[in-house]
Each structure stands twice: as structure tokens, then as C-alpha cells.
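Here the structure comes first, spelled out in C-alpha cells, and everything after it is commentary.
Every protein chain but one is kept in place in this view of the complex.
Chain IDs A, B and C follow the sequence of writing; residue 1 opens each chain.
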Amino acid sequence: MAAVIDVPPSPVRLKAVAAPGQPEPTPALEQLYRGFEQELLVPLWTEIGDLMPPQPRSKAAAHLWRWERLKQLAGEAGRIVPVGRGGERRAIALANPALGGRPFATPTLWAAIQYLMPGENAPEHRHTQHAFRFVVEGEGVWTVVGGDAVRMSRGDFLPQAGWNWHAHHNAATEPMAWIDGLDIPFAYMTESQFFEHGRDAISEAEQGTPERSRSERLWGHPGLRPLSQPADTAGSPLLAYRWADTDRALADQLALEDEGHPGVVSAGHAAVRFTHPGTGRDVMPTIRCEMHRVRRGGRTRAWREVGSSVYQVFDGTGSVRVGGQQWRVQRGDLFVVPSWVPFQAQCDADAPLLDLFRFGDAPIFEALHQHRVQVDAE
Amino acid sequence: MAAVIDVPPSPVRLKAVAAPGQPEPTPALEQLYRGFEQELLVPLWTEIGDLMPPQPRSKAAAHLWRWERLKQLAGEAGRIVPVGRGGERRAIALANPALGGRPFATPTLWAAIQYLMPGENAPEHRHTQHAFRFVVEGEGVWTVVGGDAVRMSRGDFLPQAGWNWHAHHNAATEPMAWIDGLDIPFAYMTESQFFEHGRDAISEAEQGTPERSRSERLWGHPGLRPLSQPADTAGSPLLAYRWADTDRALADQLALEDEGHPGVVSAGHAAVRFTHPGTGRDVMPTIRCEMHRVRRGGRTRAWREVGSSVYQVFDGTGSVRVGGQQWRVQRGDLFVVPSWVPFQAQCDADAPLLDLFRFGDAPIFEALHQHRVQVDAE
Amino acid sequence: MAAVIDVPPSPVRLKAVAAPGQPEPTPALEQLYRGFEQELLVPLWTEIGDLMPPQPRSKAAAHLWRWERLKQLAGEAGRIVPVGRGGERRAIALANPALGGRPFATPTLWAAIQYLMPGENAPEHRHTQHAFRFVVEGEGVWTVVGGDAVRMSRGDFLPQAGWNWHAHHNAATEPMAWIDGLDIPFAYMTESQFFEHGRDAISEAEQGTPERSRSERLWGHPGLRPLSQPADTAGSPLLAYRWADTDRALADQLALEDEGHPGVVSAGHAAVRFTHPGTGRDVMPTIRCEMHRVRRGGRTRAWREVGSSVYQVFDGTGSVRVGGQQWRVQRGDLFVVPSWVPFQAQCDADAPLLDLFRFGDAPIFEALHQHRVQVDAE
Partner (left out) sequence: MAAVIDVPPSPVRLKAVAAPGQPEPTPALEQLYRGFEQELLVPLWTEIGDLMPPQPRSKAAAHLWRWERLKQLAGEAGRIVPVGRGGERRAIALANPALGGRPFATPTLWAAIQYLMPGENAPEHRHTQHAFRFVVEGEGVWTVVGGDAVRMSRGDFLPQAGWNWHAHHNAATEPMAWIDGLDIPFAYMTESQFFEHGRDAISEAEQGTPERSRSERLWGHPGLRPLSQPADTAGSPLLAYRWADTDRALADQLALEDEGHPGVVSAGHAAVRFTHPGTGRDVMPTIRCEMHRVRRGGRTRAWREVGSSVYQVFDGTGSVRVGGQQWRVQRGDLFVVPSWVPFQAQCDADAPLLDLFRFGDAPIFEALHQHRVQVDAE
């Protein structure tokens, strides 16, 4: 009796079809394709249309998530899902409808609502994925980074560069929700991530609720570097960018426009980028974070760029256009702009302003000389 | 009668299970998960094990492709599959057995055998994906880059940085095969690629068969920069790294070792990296290319690093170990080393040497401050 | 009669002397030296001790200038020396006593007191030399940089990177004095400077007296970059660093020390560096500017470094040691620390603090890989 050896079936499936640019389907071609399958080979000529398109053709969809509904579900999770070691965080991520049900807002970016009940602690850990928090409303939580307690309040942006120990604790009597942004999908796809557990609970001393973190006291003074600190770290040493500063910077730009001086990105559109105070570069090597303000009744220019972004409406009402889609938006709403899809925002005529927080993956492409932007693209 | 609106089913599927770190499966939890699915949300706590592992856990498999079999199939393709506009190239790519049948050698890298019959031309195009050619045997093809004809012969390495026009033509009477390496999967996943067709056929003048390309005459002199040329281009302006130089550099290192001087990477293991002569950096922003030589009976140290590599045996015989796998290898064999999987090579005691060509994605991680290497890892 | 050609006498003068390391003085040597002189040649062996010392041996002297006396002389100049085109500025420079009467505080740095009477204008010009203003006392002058009026008040630091148009006008009813720092000696020695006259008087509109300059409204927000502005300029786009920020940054460091956290340079010694907010580097390519604060009764560590510095006492009283010299100092006093000479400062026990403004040439040496620092050197 003959021995039988199990050969696992090849995952490669090739089909000879009659199509432009394709070889004529013949028995010889079919036989060749069987050989390819057996040897785990795939020809370029059947794949090139998908793999090498004339310009980025995102798998991801433009999509909008409503903040009210997110908050509601997060609140329910707050009641029935505990926070602790293992699950690590009560974070609920946006799953782009075109990315197969995975918790990926875009092919490279993770965006989640995180929710902490009064008195709760999220255990300490660290990971090489870069992260940040942005607070669209509420207060009461402190993020403790390497022992430095950082207050979180409406409008604050807290970068959390990779491989820093961090925990969260809610020192208030109300639950608090905020958004987390990370490069989890990018790290996942490129298989470059490390993760470690820290202490299950941070010390009493670290659970203080200071108004200003130590990082702000060291790095939060415009143009001033503390001589004792290294400046060329990969991620920003400044752990909170306060709303008062951001708001004033945006207001200053619009006032300069009113006075006839340069400052705005385009008519009626002010914007700042959160930067590493020691290098001037993006706050983290893989994630760019910005705040945009559109003046009452104004609009941004339409533009598209290589790489994807997630926006959250911070304040005001207006409408946004992402490729062929258009939505009316208000506080807290989150939406995705896929790679090379045109984006434009407009502030309502009866709203004083439209403030949009944005994060994206542009630093990756700039570092690799692959970034492109096209303004007024249609 | 009630109106019926078609809601496309959500791609999100969540299941409450009893497991450590997971919330207790209850009807309330199930209901919450239905809400998540409806709103396109995925909690971190069900995914964290997969998404945020303690260290890179590659989806890709270590795998070996035999050159003899590749060449045979490519030869059959040469007989029945024409080369021309649309399919663009007679290139047949390695499909990692654990990556779903896609033509991805690793999650970021493309590796293919390309094959050109005597007199054939591959039409001109350009793309932002970075590419190179490496010739394990044969000769007779010229790659024409921006009008500069570059000879391809055994041992030659030809980088082809993104967005340069290029075509190939076989000026000889024999078919020729070589390997192409590109960052197609990386560009595909990050959705950052552009592609354009050029001329269907290059001019007669460009079909010359010069021994040395113009790029070599400008940039191929050690340490000498042509004053008339810009030096800080993204990819290397030197379009061919000739085997005679590579071979001599490796031999020099082993001779220095014999004389008791520094030079080798470790005992019996010489290696050079192909670099951009104008910047000293990797030849291309996303791909690192190296040639390694192991002395008769010697071995490399075992090491692992963030990011993946593809190796091709250039000469000699030996054995290689990739994680838990081990293969005996000979000329032309190709194999994959996934992210963070230990690798070690050994030259046979009766072979004069083992020469391994290697390409990998390390420049991506170095640019983003995510690179790690561990030597003597087990 | 023979023609006589005038040969200008050679500036080279060589003398054969009996000394260690020198060739024996002989007639042959004398004759050789005459040949050298004739041909404009100088041997290394007679010069090496001076040219190649074991470590920097500054030609410059440590020296102190008293502010009261400077202000008095500047005031007299204010009464009798007009300001206008040609002389350009009523600036009176420190002349290091060991640098031959030239207006060089150190071999690379210029430091001057500038003085402007009520209603006076200093005409517009620009130069490639980098400059700054620092205000030890007073107010009322605006420096107009490219049309942007920048207020000058006690404690403010105003960088003025090369090749920007600038003028000054005194909008107050009192004279005002401040110090100017420039790299004039460095540019002079390396012969790399350009200079252009601008308008004799700036426009009425530019003579406004805004509290905040446009540059501050664009760049004066911590960690926030205006998206519309280029970030990688050679010099800082932020034209004023206000005392309130500097003071708070220093106070924060000392408070952190009190709480047991990192922040100070050494016990009792806080310091910040003024940096380019778009790059994190020094405010100007050739000049480093810092503010140091020594706590009541405290002292800095002693250190020395390659390159020279000029200090001005901003506040408090104390004593400083520069090499073998020691001075008691108070507000406004200026002193020089030559290259590689140890420096240490001490705050009086009955003074609340000692604040020292410092500028130096370290960026030159860092850019050229020639910088060295030695802490606790004696």
C-alpha cells in the first residue's frame, strides 16, 4: 500500500481569463498556473492592476461615527465591562467598514473612545506603538506617564510616544470619555511592535491631581529648552498641549488675517500642528496631530494627500466633504479621510467657528520620501 | 406596509466568551456587542492579544523556494506568456504561504523572478515603489533607466529608486532570469503608490549595450562625487554595483581577519551594504540590500531584528536556520526571514564560501525609530 | 645705470634661536630662513607651540565691564552722537583688553550697549551677521523686523537672525539702553559677511507699538507650529522671548528641585536655552543664548568648554569666577569667559537669586564636531 503524505493545499489560486493585458487562456497557461500554485508563486500580470494603481486607491472607506452614539455605548461598557490587567483599557475602536471588521480606522491608524468610571484605574503598561489622547469634553482623569500625572481637560492634547510607561486614573466623581489615537494598524502590518506590562496600580503619590505636569513645567514655555534635558528624543517630552494655548494660537491667526497679515493657511482657515519642542518635528515619528479652525461661514480649500487621517469635530457645526461623501457634523463626531481622497470642510453661517482636531500618518511618508499633497484637487 | 431599508450587514463580528482578561459573557454584554457591531466598533479587550503582542509575532512564514524550480516555471512562462503593455513584466512573485495567497514574500516585500527572452523588450514605466534587480546568473539584458542603459551580469546589483522611468531589453541570444525586489506590499498596505506608463518601446539609441552605464561613469568611483550632480537624492544615483567590486570587498574583509585586523562582522562572516554614494545611506528609503559571505566551514552569529528579509544564495552551499526551520541551500535558492525570527547561516566544510544576497525593510524602521536588533538570540 | 625694481619687504620675519625642539642656529639655517622670508614661507617648527597648543589657550582675557559706567558713557553719547545712515547705530562695543583694541568681546563675539533717545529712529539695514538684543532694564523701544514691530522690555530676548531687514525706534519719553550681541568678529575673521542698507526711515504704519509682535502671535505658543509658515529657517522666526516665560521656566525648575524631581542643571542651578521653535536648535546658527538662575546662596558647578561666552547679570548679586579671576557682580555687569577657561557663579546669601544671561559661540563648534565640555574642571 502506498504511503500518503499530506501536502497542505496552497493558498495561491490562479485562473486564466481572457482580458486585456492577460495571456490567452490555454491549457498550457492553465498548466503553468497550476505549477505556480504548487510552488507558491503569483505572476505580476494578473495582479498589477490592484497592486500598482496609477494613484492610491484606498481599501478604506470614508465613514462617519456620531459622538453621541459612541458615548452612549461607551457608557454602557462602563457599567458592565471592568478595566484591568489583560484587557488593559476600556477602549472601543472605530472599525472602518471596508477593512473587514478589524479595529482599524484606516490602514495605518487606530482611533478609539476610551472611558473611565469615577475612581477607576487603568493599569500601567508600555508599548512601542505611539499614542495620544485628545479630550473633546469632560475632565477628571489624569494620565500618569513615567510617574508624571498629566491632567486631561477639554481641548487638551496629550501625546504619548512609544515605550513610555503609562496608566490612567479617574479622580473625579463623573465618568470621563476621550479619544485615543495610535499607530496600531501600521505596527501590526509591519510587525514591529513590543509590549510590556507595568505595575497593576500606580502609587498613591503618583495619583496626585496637579494642574500642571512636570513635563509642562520643564517643556511648556515657548521656545525655551530646559538645559538639563535631552532634546532629541523620538517623541515629544511635552505631555500636554493645553487648550488655552491652542485656542489662542488659532485666534491669533484669524486676527492676523483680519489685519491683512500672513498667518492663515488659506482665507478663513487657521491651523496649528502639535510639535516636539526639542526638535520642531511631529510630536511622534508616525503620527501628525493638528488643530484646524474654520471661520464663520468660511471653508478650507479642498486637498488630498498620501496617507490617511481621522478627524474629530472639537467645536462648532459645519459640513465636511470626503471624496464623494458629505456630512453635516457637530461636536465629537469622528470621520475618516482615506489616502488621496479629497477633503474639504465648511463652517456653518450661523456657527462662530468650526474646530477640527486631526491626526494622520503623514510623518511616515515624509520620512520615506513618499509624501505628496495636491491642493484644490477634485 | 412598512418601508424596508437595506442596511448593509456590518463586517464587525464580536462574540462574548469566558476567558481570562475578558468580561463575563452575559446577555448585557452580548447586547453591548450587538451595539458595537451596528456602529462599526471593536473593543480593545478582545483584540489586544493579537494586536499588541509582547514582541513581533509575524503572520508570515519562514519559507524556501528552490531556484531550479523557479527557473523552470519562468522558462515555461517565457514560452507562452508574452511581455507587453498591461502586464508590463514577465515577473513571477513569491507568495508567502501564510499571507493568504497574495504575491507578498513578506508583509512589506515583493520578490520575483523576472524572465526575458532573446530580443524581448519590457515596456517603459515608472512607479513610486522602490525596486532593484539582482543577477544570480546569466547576462545579456540591459535595464534602461531614464535613457541610461545598464548592463546586467552575474553578481550585479541594480537599484531602481522610485519614480524613475525604466525598461528592459534582452540583447543576447539566450533567455535571462534575475530577481526583482520591491516594496510593493508596503506601498500597497500604506496606500502610497503612483504609477505611470512610459513609451511602449525605447529608442534604438537607448538600446545600446555599453559595458558601463553613464551612472557608473559619474558615480562609480570610490569616494568621488561628480560636482555637477545633486547628491541628496532619495535613491542612489549609482545604477549598478558590480560583482567585481562586491567580491573584492568581501575578500578584503576576510583577508583582514586572517591578518588579525578588524573588518568582519564576526568570525568568518564578512558583509557589505549597498549604499547611496551621495549620502552613505541605504540605496533606497525603504529597502536595505547587503551581500554576506561566510568562510569555508564558518557560520554567522544568530540574530533577529525588527522587520523582514529575503535572501538569495549567490554562491556556495551551506545550511541556514530560520527560527525552528533549517534548510540546506545552494545557488539561487530564495528564502524568507520574518520579523523578529532568529537567523543563522553556515557554510559547508567542503564549500569555499557561502555568499548570500539579502534585502530587507530595515530602513523603514530606522527612519521611524522603531528598529531593534538582538544578536545571539535564541 | 641699472634698473631698480621695488620689491616690497616681506612681512615674514624668522630668527634662528637655540631652543628645545628647534634646529641649531647656524649660518646655514639663517640663510634658509632668509630664503623662507623671501618666498613668504614660515616653518611649522618655530610656530607649533603657539599654533597647536595642547588645549585652547585663549588670546582673549577674562574681563568685566560695569553696567553703571557703560550706561553713563552711552548716555553721554546719546547727547552728542547722532544716529543715522552711515554710522547706523549708537552702539558701543566691548573691546577685550587682550585683542588689540578691536571691538571684539571675544575672538568670535561682539557685545555692545546700544542707546536710543526718545523719538529716535535707527535706520533700516540688513546683514548676514546674526544678532540679538537683550534688555536688562527699561522699555519703550520697538525693533521693526521686516515690518513687524517688536516691543523691547526688561528681560526680553530678541533674536535677529542674519539677512532680515531691521530698524529700531524709541516710542517713549525716556532714553533706552540694551545690549546687542553679534557674531561680527567671527564673520570678520572668516570673511563671510554681506550688508545692505534699507530705508532711511520705516513707515508710520510700522512705527506702531503693539504689545505682541506678529511673530509672537504666530510662533509664541508652546509646541504649536503655524501650518502656514516654513519651519526650517536658519534662524528663529520667533522675534521675542518674553521675560514672563523665561522667569516662569526658571522658577519651575527650582520648584521641581524642591519637590525632588529632575529639572535643574545641578543643585541650585536652573537654566534654559532660547531655541528656534521650528527646529529646536539654537536660535541662530552661530550664537547660543541662555538664561541661568542660581538659587539664594547656591552656586553652579565649575565647567569649561570650547568657545567663548559673554555674560550679563540680569538680576541679583553674587560672585563669579573666570579662570584665576573673581568678581563681585550686580545688575547689568558684563563679563567675558574665554575658550576653555573654567567658569563658576555663586549667588549671595542675602540675594534671592542670581540671574545670568549668557551668549556664546558653541553652535559653531557643535556644527563642526569640535565642541568639548569639561565639568568640574579646575
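Note that a residue touches a chain if its C-beta (ideal position, glycine included) is under 8 Å from a C-beta of that chain, and two chains touch if they have at least 3 such contacts.
A quick note: this is a predicted structure, and the numbers were derived from the prediction, not measured.
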Note: the excluded chain touches shown chains B, C
Using the definition of touch stated at the top, determine which of B:Arg69, B:Arg85, B:His197 or B:Arg273 touches the missing chain.
B:Arg273
Which of these, B:Arg214, B:Arg296, B:Arg331 or B:Arg372, touches the one chain of the complex that we don't see?
B:Arg214
Residue numbers in chain B that touch the chain omitted from display
214, 217-229, 231-232, 236, 238, 241, 245-246, 248-249, 252-253, 255-256, 261-265, 271-281, 283, 290
Touching the missing chain, which residues of chain C?
8, 10-13, 20-23, 26, 28-29, 32, 35-36, 39-45, 47-48, 51-60, 63, 65, 69-70, 73, 76-77, 80-82, 84-97, 99-103, 107-108, 112, 127-129, 162, 184, 186-196, 234, 285-286, 306-308, 338-340, 361, 363-365, 367-370, 372
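Assume only the chains that are shown with their structure count from here on.
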Need the CA-centroid distance for the pair chain A / chain C, whole Å please.
44
When the C-alpha atoms of chain B and chain C are each averaged to a single point, how far apart are the two points in Å?
53
Which positions in chain B are in touch with at least two other chains?
none
